[in-house]
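Omission of a single protein chain aside, the complex is shown with its protein chains in their original locations.
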């Protein structure tokens, strides 16, 4: 029902033009065991890409800032055990060389959509870039930010809508569903949805995931943890394993209506 | 997949708890012929409720303000020809007595969500009220506004999400898809979606309609006109007859997944 | 330093073109004694216009809604004792005839800026109208709303900036100081500031009042109560008598720099 889009390849997983990306994993990598357990569980449920935070940008300098390079071994193990590609956020141009051999795609977080020095540097790599929308980025600014990457030579860009900052306080952010449909109509980058940040509430992740598919999304990025209430970050918007499995069940019912497939 | 909701009955059409409302018609009633032609066409395509503006609230005093009481005869004809219930906006407590014998439900527009004097007066009637969200109304304020109606004695309230005002300018409003899911989880009023105002762009009406269903909406309100480019108001967000028919086709594919039915 | 503006006359008090309006009084009229005491105190401190809420629009139907017509006698007494003009909010076209002999100017509250039926009706009266900006009204919409009044025949309009709804939560609203300067430059209506609602915090009322004068405001509207902590509404943003006196002291220091005078 929607316009043709570019395809982007993360590891062996195709995204765009009918190929659906289901990215899952914990907000932060806390240790080897939790990442391994979570990765195997989400793979069994149907995820075809893994995620986990290594360097975290937190509002307060006193919040948990991620394990940094201590998380590398956990990532290697999760990739080995599942054979799935791994995505994580880069927050500083000086991290790129270390992360390059570890990751299959770089994520640029919402706080860095306007960090053009970082985008230019990523444009010089040959890895796919998942560019999250700034929480107050205009759609037009977001597409221009993507062009900082492509004009440096890297056309493997995927946009990710993750909610915008508005006056509403009942939800953590306002998921901008219009942005999904608008991007599908007006540019050729694949676009995925992050309903975990887009809502900030575990109970809303499923309905907004399905809504994003209906609006044309090429994939989902979902925060999953064995025990969300114990997670070191974002537990309130994280699914447990059963909730993720139930989400995938409904996603699989929806995809055929939109001529999309979820491939292992 | 969602919580049980109250049912509301507009004429003989049930809304809520699995019964889907498909409301369609022109933004403004321009004359008898256009309303009649539009009403018959949307009924053929599957609409089970009609709408059309009689009193219009426009930003400028120099814009078309609606036909007012001159539109009454056109409404009577459309109802007679189709047998469908008719919904229109009330903008002043002093209009209620005249509109009472004509309409099957009153709509309160976005600009009047905070007009509590009007809401109290509507609470004294026995007609269903479709309460649009103020374009900057908090969800919590919106539910409290509905309580102005129910606490005056009328519990036949349907909420309607129609987009909120944010910093984004690529679309006329930001359709708050989170609000649909949030309301389904937190209160028992049926909730419908107005993707015409929620996007302000004809081409986005279909994807956002389907997204609203996926998020749990109990109905849709869609602006339809035989020639949108000639409409006296809101043409840029209005569907023509073919576009509406195509929308209904996709709506009907989606509804069974969400255990909802569209009844004639 | 700023463009010439129209003058508006409320009772015998001139506003605009160098004549400064200092409007003060309680958010809601609670009883005769408090209104009388407050009115005399603010007059002694320098206020040249009185205010007090008769009909209150409150977010919840269970909050105090104002005394309604029971407050009329208290208003008459305060006017008699001070000789000052009295301003109060009108929330329904059906209140106009009762309020007409009582009030010297009508205030339209933020929730009613888009209530064009009310504005048209007020345009038929010969009383000055203080038109508050909707908390999400564009400046352009606000000026067009004023034209609903003037095009009905009443050119005695004063605009009142009272803060807009944004993502910021540290203050109740974001006082839009740009709007003061923009209106002075782009239209000839006098404009006053309501820093009580614009900040929602007693301690910020003074600095924002002075800022409004520096940006060009033609007046201030300040909530004052003998014991703010006991007020039935808005106590957290209300000044006590001493705080109001201190505010006036600083206002009087500022006005000569901006070629404005505060007349009794």
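The chains carry the letters A, B and C, assigned in the order they are written, with residues numbered from 1 in each.
Keep this in mind: a residue touches a chain if its C-beta (ideal position, glycine included) is under 8 Å from a C-beta of that chain, and two chains touch if they have at least 3 such contacts.
Remember, predicted model here, so these are calculated numbers, not experimental data.
Asks: Which residue numbers on chain C touch the omitted chain?
Replies: 1-2, 136, 138-140, 164, 166-171, 174-182, 184-185, 198-199, 201, 203-204, 206-208, 210-216, 250, 253-254, 257
Asks: Name every residue on chain A in touch with the hidden partner chain.
Replies: Interface residues of chain A facing the absent chain: 57-62, 91-94, 111-112, 114-118, 120, 134-136, 141, 144, 147-148, 151, 165.
Asks: Across the whole complex, list the residues on chain B that are touched by the chain not included here.
Replies: 136, 165-167, 169
In this text, only the chains that are shown with their structure count from here on.
Asks: Applying the contact rule given earlier, which two chains have the most C-beta pairs between them?
Replies: Ranked by contacting C-beta pairs, first place goes to A-B.
Asks: Could you give the separation in Å between the centres of chain B and chain C, each centre being the mean of its C-alpha atoms?
Replies: 36
Asks: Just how far, in Å, is the C-alpha centre of chain C from the one of chain A?
Replies: The computed centroid separation for chain A versus chain C comes out at 49 Å.
Asks: Chain B: which residues touch two or more other chains?
Replies: 136
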